[in-house]
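The other protein chains are all here in position, but one chain of the complex has been omitted.
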Amino acid sequence: MSTRVVRRIIGLTGLLLVVATVVMGLFVTPPDAVQGNLARLLYVHPPIAWVAYLAYGVTSVASALYLWRPTRARRWDQLAVASAEVGVVFTGLTLITGSIWGRPAWGVWWTWDARLTTTAILFVLYLGYLALRRIPMSRETRGKRSAIAALIAFVDVPIVHESVVWWRTLHQGATVATLGTSSKIHGIMAWTLLLGFIAFTVVYLWMTMLRFQVERMAEQLEDQEFSNWELERAKEGEIRSEAIGELLNDGTNGRDNTLIEDKVR
Amino acid sequence: MDLGGESDAIRFESVSVLLGGFPALLNASLRVSHGELIYLRGPNGAGKTTLLRTLAGLTKVSRGHAWVSGLALPGAERALRDVVGLVGSKSHLYEDLTVHENLEFVRSILGLSHDRTAASQEVFGLAGRLQRQRVSSLSAGQKKRVALCALLMKNPRIWLLDEPHSSLDQQGRRLLDDILVQATSRGAVAVVASHESHMAGDVGARVLELVAGKVVDAERRPYLPPFNTASATESPGGAVS
Amino acid sequence: MISQALAVAKKDILIEYRAKVALNQVIPFALAVLLLFGFALDTQAKVLVEVAPGIFWVVVLFSSLYLISRSMRLERDNGAIDGLALLGIDPLAIFFGKLLALFVAMSLLEIAVAVGILVLFSANLGSLALLAVSAVVATLGICSVGLVYGALASGERVGESLLPLLVLPLLAPVLIAATKCWSDASASHGGIYDPWLKLVVLFSVVFLVVGAVSFGAALED
Partner (left out) sequence: MNGYVEAGYGVVIVALGAYGAWLAARGSRLRRALVPIPVDQERPEQPKD
């Protein structure tokens, strides 16, 4: 029960912090000197992207802990899927908000910049991870196989990133760095950005905890069903003659079962 | 490891095997000594195939403990596979290869002699022109013979057969029975899932019945369809042990 | 271990020799896709020559999916994978055996597609050494990623259609680097020391190691 209370407190805190970020971002902070009002996306886009990477980091660590025999426990597999699912939501939002920002800033919805491309591949990789988990398998098999998939994705991401950087060296530098070094970033803007990072991290924490609990309860429900099986399996082998007779009676299925000759007559 | 578990050829202590949440075996307990020939029967879905696959180390024990040939389950599945042989409902053969190529593959993996392959093929009548036939063109019974031939080549300590009689002809069944009797007389264990358990008496087999995922001694619970007492004649060999 | 791996490879190659799936189905498919690219790009000679390296690898990657799922399906039919397990084969031997057989089939595919591109798109090869080395190394990486994911998604019917989603994003670096290798080679300013080749080698080495380590665990239930 106490974890539930803690989770609720975290959830409420996250909600309040997000509301504060929105109010600060939209109304309190001044427009940026270069990008104008557009810069207000700074308070949501980078924090969300950070949460996406954080989520995949947690998934990778949890998967490694699950694969390593001494630490293998159901909770690591449950944490891996919880964090990955939340990560996919945040990655999707990273791509969407990035695109919305890119359209007025660069004039295009999409650019083949290294960070964008890597994020897009990350998104598809983890969609595949979640799809792999949906294949019907025993719990242990699924845990092991999806942990392998998560770690392979983790190994692949730096290679993808490096190759895309090489491939498209022309891209604008890190958003935060650009704005930061231009020293036009207002004090209150920096504070709001920090608030955004904290707010979305707390939201991630709440969502992952909740998703973890959902996974846990789904497994408990499966276990609960195991005890019901004993009763059900004991009934196997009974031949229910009465029920068969009932099913063979005419007219019970609502269709006319009379013989064709009868109809002709 | 339990000492009692090591002295038996097979020992299950309330073993449950979950297949996607469904307990195909449910608290099954079982003891088999060395040199025993077991006929396993039971209604559809009772868990016969799962029991055999568990014995072969292909399916993991979810709850409970088991020892097969002194190896503890869950845990020693990999080691177990070296000492067991299984012919299941699936043939484990490559359809695009010929009979001989399939057996040759088995031979090369197990590191056996060419003579052994040839002799086994001879036993199952797979030596002549048939050996150049692709498996895809064989009948179900012939495929079973090829699978059994591979099993004979391996000569495992524990023979696991899932419905081996179903597609074999009379000669094939006698051949198989002969092999099993000889193997068990040399100390091997054979577990045969079969509906033909009335034949068990001929080969001196003990009959075990699997009902709803549990092992029941045939002596204690005769296999009778509830309302068709006339078919009681179907299982005269049930009490042989 | 090595003799077992060779036995597995020999078995897979023999099956391919008998069934001729790569030869009769996958290679013609790849050539049909090449023709379609020609139509889609409006047979503008200049464009075709420019995009030839990219098209080569895209076609090879897509066609390889058929070869990979075929390779894993061989073991699923008739429960052959259980048979392999019961023979007590080292999973590492299965991995390297199947890798070798898949590599042979992929090489045939790549040669066919390369010839098709040379003829249809009038592309030029340039530095043959760079091309050959990059293709061989990239193919090893593709095959090992494919086999691991084939094993991860195996055992179930729905798994097969999942393979492309799992494998293609992972192979993005190979597509980029191998394509650049070909571009450099055809521009004849690339040698064996081309920087893009290093990326191909890095990818393939990483995934050969990852594949060898995880294939057994992926296969075990």
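Points worth noting:
A, B and C label the chains in the order they appear, each numbered from 1.
Following the convention adopted for this analysis, contacts are C-beta pairs under 8 Å (C-beta built on N, C-alpha and C of every residue); 3 or more make two chains touch, one makes a residue touch a chain.
None of the values given here were measured: they were computed from a predicted structure.
Taking every chain of the complex into account, the omitted one touches A. Only one residue from A:T3, A:T71 or A:Q224 touches the chain missing from this view: A:Q224. Contact with the omitted chain, checked across A:H45, A:K144 or A:R233, is made by A:H45.
Not every partner is drawn; the one left out touches chain A at residues 11, 18, 22, 25-26, 36-38, 40-41, 44-45, 48, 86, 89, 92-93, 96-97, 100-101, 103-104, 203, 206-207, 210-211, 213-214, 217-218, 220-221, 224.
As a working rule, only the chains that are shown with their structure count from here on.
Interface comparison, B-C against A-B: more C-beta pairs in contact at B-C.
Annotation: 31 Å between the Cα-based centres of chain A and chain C.
One simple way to say how far apart two chains are is to compare their mean CA positions; for chain A and chain B this gives 45 Å. Of all residues in chain B, those touching 2 or more other chains are 60, listed in ascending order. Within chain A, contacts with two or more other chains are made by residues 136-138, 140. The residues of chain A lying in touch with chain C in their complex are 67, 121, 124-125, 127-128, 131-132, 135-138, 140-141, 144-145, 148-149, 151-153, 155-156, 159-160, 162-164, 166-167.
Partner chain B is touched in their complex by these residues of chain C: 3-4, 7, 11, 14-15, 18-19, 74, 77-80, 82-83, 85-89, 221.
Looking at the complex, you find that chain B touches chain C at residues 56-60, 78, 81-82, 84-86, 88, 90-97, 101, 105-106, 108-111, 134, 154.
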